[in-house]
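A single protein chain has been omitted; all remaining protein chains appear in their positions.
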Amino acid sequence: MHNIFFATVRRDLKIAYRNSSDLLNPLAFFFIVVTLFPLGISPSPQVLSGLAPGVLWVAALLATLLSVDGLFKSDYEDGSLEQILISPQPLFMVVLGKVVGHWLVTGFPLTLLTPVLAVMLFLPVDGIIALELTLLIGTPILSLIGAIGAGLTVGLKRGGLLISVLILPLYVPVLILGTLAVQAGVDGQSFAGHLLWMGSLLVMGLGLAPLATAAGLRISASS
Amino acid sequence: MGRVWSLFHKFASPKWFYEISGKLLPWFVAMTGLVLCTGVVWGLAYAPPDYQQGNAFRIMYIHVPASILAESSYMMMALAGAVGLIWKIKLADLALKTAAPLGASLTFLSIATGAIWGKPIWGTWWVWDARLTSMLVLLFLFVGVIALRSAMENKEAAGKACAILALVGLVNIPIIKMSVEWWFTLHQPSSFKLTEKPAMPPEMWIPLLIMVVGYYSAFATAWMMRIRVEILEQENRTQWVRDRVRTA
Partner (left out) sequence: MSLEGIGITCERDRRMLFENLDFQVSDGEILRIEGSNGSGKTTLLRIICGLFHSYDGDIKWQGKPISDDFAGYVDQLLYIGHAGGVKESLSPEENLSWLASLQDQEVSQKNIWEALAQVGLWGYEDVLCGSLSAGQKKRVNLARLFLIKAKLWLLDEPFSSIDVDGVKNLEVQIEQHLDGGGIVMLTSHQLLNINHAVRSLLLGY
């Protein structure tokens, strides 16, 4: 049972590694979007440091969203999804494996890249620490919720924009908690409460999101 | 148990619903008209003006019931979805399908009247107030369900997919509301803060209560009418629908 979880994570990591654009595009997207803000608004450190938490979180959210669209796409097209659905293994574990694989190639590297961008946006060090911690807990939630949308739309020819409409409203709590925690960090206040809330959202997501995703995949395969 | 079960399925059959709702509909229309007229006349013409807002507060009689109903209509939609998923009842799927646009319109009405109300009170059309923002996210959730439905060609699959999405939304709504509230209390500019008002006198809240009942009744009526249309469309090849159409 755990076997299939790790086997799936390993498989998806291998695939991502061999299609390096899958790995690099979300990161490049993240970097470019963040770069647009100083160009579009102002290079002034005062302005940018105020915007930084929101800008970085929104960019991270969009980068995850755009990449999660393809989570089940190739499995759907090449028939792997059918094999997954008629496997005696628990679908929950396979889905969880795929989501973890997705996080390891998008959310996690994105979290590692963020300090560079945060410095470029003049976010104070305390804020960067809060940002890193919230991204570390928050980006897996984004992958989990995104997978629900990906599962529901995988059979549709034009799923790309639709998945944004389905999923972005559900990202609101993560965005709010994340940016509030960073703001608290910048203001020198404790953000442990925010992290705790985010942690409970993560636990809830781990338990429920793969169920909804699995149900969505069964429906998509049956249409 | 078996008998109860078959009874349940019989009552949930489209044909049965069509017949019963056909008998109930005139009563619902009459009640809706009566209650809404009473509420509107009382609220707009007879309720005393607010000591702070003057007559501007009267939009409350349109706004507040819409807000209350918008949220509960999402809940009803998601519950219909759950019933459809668990017991595989066709009628529940039709209920979900028809509730989505109704709920979205109510949410829109709530946001629009909220904005209009905001103009005399806050001086601007839009304020990033916690309740308005939550309503906006709720509208997005409704839009998502409608968009998913229209993107899927297979009707049966579309029904199940929308049910799952609605349930995911239902789980998220309290979390969204809570986080938006938290966000608002931390960002709230003091100038927008409404002072705690004294409790409403009965001459003000009784018409409000009547309006809420009227809205619910109007919603039920519209919902029923839309489900009836959907039933005719979906069952158009069954004998009873053909008979019905021929006699009509």
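Here the chain labels run A and B in written order, and each chain numbers its own residues starting at 1.
Methods note: a residue touches a chain if its C-beta (ideal position, glycine included) is under 8 Å from a C-beta of that chain, and two chains touch if they have at least 3 such contacts.
Keep in mind it's a predicted model, so treat the numbers as computed, not measured.
Peer 1: Return the single residue from A:34, A:56 or A:94 that touches the missing chain.
Peer 2: In the full complex, the listed residue that touches the missing chain is A:94.
Peer 1: For the chain not shown, which residue from A:85, A:120, A:136 or A:204 touches it across the whole complex?
Peer 2: The missing chain is touched by A:85.
Peer 1: Which subunit A residues would touch the chain omitted from the figure, given the whole complex?
Peer 2: The missing chain touches subunit A at positions 3-4, 7-8, 11, 14-15, 18-19, 74, 77-80, 82-89, 94, 221-223.
What we mean here is this: only the chains that are shown with their structure count from here on.
Peer 1: On a C-alpha centroid basis, what's the spacing between subunit A and subunit B, in Å?
Peer 2: So the centre of subunit A lies 32 Å away from the centre of subunit B.
Peer 1: Quick one: which bits of subunit A touch subunit B in the complex? Just the residue numbers, please.
Peer 2: Listed in rising order, the residues of subunit A that touch subunit B are 148, 152-153, 155-156, 158-159, 162, 165-166, 168-170, 172-173, 176-177, 180, 183, 201, 208, 212, 215-216, 219-220, 222-223.
Peer 1: What residues on subunit B touch subunit A, complex-wise?
Peer 2: Touching subunit A from subunit B are residues 85, 137, 140-141, 143-144, 147-148, 151-154, 156-158, 160-161, 164-165, 167-169, 171-172, 175-176, 178-180, 182-183, 186.
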